[in-house]
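Can you keep this structure in mind? I'll have questions shortly.
Only one protein chain is missing; all other protein chains are in place.
Showing subunit A:
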Amino acid sequence: MKQLTALQQQNRRSNSFRNGSSPLDSTVDGAIKSPATIFWLVIHGLCCLISLVLGFRFSRLVFFLFFSTSSSPSTTTIYSPIQETLPFSIPGRVPVERNMSRVVVGRHGILIRPWPHPDPVEVMKAHKIIERVQMEQRSEYGVKSPRTVIAITPTYVRTFQTLHLTGVMHSLMNVHHDLVWIVVEAGGVTNETASLIRKSGLRILHVGFDGKMPVLWEDRHKLESKMRLHGLRVVKEQRLDGIVMFADDSNMHSLELFDEIQNVRWIGAVSVGILAHSGGSEDGELQMVGGEDSEKEEKKSQVPVQGPACNSSNHLVGWHTFNTQPFLERSARYIGDRAIVLPRKLEWAGFVLNSRLLWEERLNRPVWVREIEEVGTDGEDVESPLSLLKDTSVVEPLGSCGRKIMLWWLRVEARADSKFPARWIIDPPLDITVPAKRTPWPDAPPELPSSSVEKVIITQENTEKRATKNTPRKKRSSRKRKHTTKVLDEHITSTKHSGDN
C-alpha cells in the first residue's frame, strides 16, 4: 500500500495530486465502498488504455458528462469564459450551492481577454509609476543632501566629437542631481559644438580656449590639462558651489559614479578602468599589468585600473597606475594612429574636487591646497590634480576604496585630417557620386605636425555613398579607418550595380 502511494506521489509537483488518482485513493483507504467506485475504476482503466493508444490524456470528463447520473460531492462547472483556447474544456452544469462558498472546486475556464497584448497607455502609466517609486526610493535611501555636480569637459571639433560628446551628454542628462556642464573647447567656441550641446537641456558654460589641438597624443594630453585648468579657473571666477569632476568626452561613466562622488569632502579619487584600445594591431589581446583590483578577472587579459590603493584599514597608501613600459614602442603617436593609445600615469578623470577648494577664503580652505593661479604657469605640465596639492595623502579614496569601478577611459579617434560634414548634416543631399576607384588611396600617413587637407578623403566617399540609397549597407560601413578598405570595395561594386540598373 505504501508502495502504491509512493508511486502515485512520484508525479506530485506541487501540493496536490490530480483527480485521476481518486478512485485509487479509495482502494488505498482499504474499502471499496460502492459499485460507483468500481464503475469509476473501470472507466479509468479504459481511459488509460485509450490514452496510451492516442498518445495524450483522454479526459474522463467526457465519460462523466456522457454518462453522468451519479452525484459526486464536488461538481465540475465552467462559467463562461471570454475566450477559450482549450480544446477540451467542456461546459458542465451549474451547481446550486447553498451555504457553500462562492468559490467552486473543479475545472474552471482560463479567462483570456480578446486582445491579450500590452496596451501602450498602460505601459506609459506603469513607467510613470516606476519613476515615481524610484524617486521616492532615492529620497528615502539615497544621498540625503546632494550637491551640484560640476562637470568639466575639454573638447574640440573633429570627426568623432559628435560620437563622444553625445555619450557624455546622455550620461549627464541622466544624472538625478543638479548639474553644471563646463565645456572647454580648443580653438574657441564654435557653432558645431554649441548646436550639439544645446540639445541636452543642461546648464552649460561653453568657454573657448585659445590654441588648436595638436596632432600628437602627448601634446594633446598636455593641452587638455591646460584646458581643464582653464575650466577650474572658470569655476573659481563664478564661485560655483559643488563637486567638480572631469568628464572627458570619450570616457564612459556609470550613473553610480555621480552618487558616489557626493561623499567627497575635499578631494577624492575613484578607480578608472583603462580600456586601452588595441587599434587593430596584430598583437591580439592586450596583456596588461595593471592594478590588482580589476573587476574583470579574465584568464588572458585583465582590464587595468588606475586609482587609489588602500591598506586593510581602508586608508590611502598609494596609487595603482598604468604601466606603460611594455607598450612604449607600440603606442600611438598621433591622433588616428592604428596603435594603442596610452593614458598618462594618473588620469584627471579619476579625481573629484570640492569646488570650494578653488575659491573659498584662505581661512576656511585646507592648508594643503595651492592657489589655482600658481599651478600650470611657466609651462609646468600638470599631469593630474595632485599637482594642486602640497600633500597628496589627504586624498579620500571613494567607491569602497577604489574597489568599485564606475568610470572607463578610452581614446578612439579618427585621423586628424579626416573630414566630415558640418554638424553631421548633409544638406542639400548630394547629387553627384564619384566612383572611388580613381581616388588615390591615402596609405601614406599624414604629414606631421600640420595636417594637410588636399588629400581625397575616404570618409567623404562614405558619406556620399550613404546618400545614395544603400541603406542596408549603412550598418556595415564603419567610420573606423581600418575597416574602410574592405567596405569600400563592396561600395564600389554596389554603385556599379546600381549604375547598371
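In the analysis below, a residue touches a chain if its C-beta (ideal position, glycine included) is under 8 Å from a C-beta of that chain, and two chains touch if they have at least 3 such contacts; residues count from 1.
Going forward, contacts and distances are computed from a predicted model.
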item	value
Protein name (UniProt record) of the chain left out of view, among "Transcription factor bHLH146", "Glycerol-3-phosphate phosphatase", "Exostosin GT47 domain-containing protein" or "Trafficking protein particle complex 6B"	"Exostosin GT47 domain-containing protein"
Hidden partner chain, touching residue among A:His44, A:His108 or A:Arg338	A:His108
Contacts of subunit A with the absent chain, listed as residue ranges	5-6, 9-19, 22, 25, 28-31, 56-57, 59, 72-74, 78, 82, 85-86, 88-89, 99-103, 105-113, 116-119, 122-123, 125-126, 128-130, 132-134, 136-138, 140-142
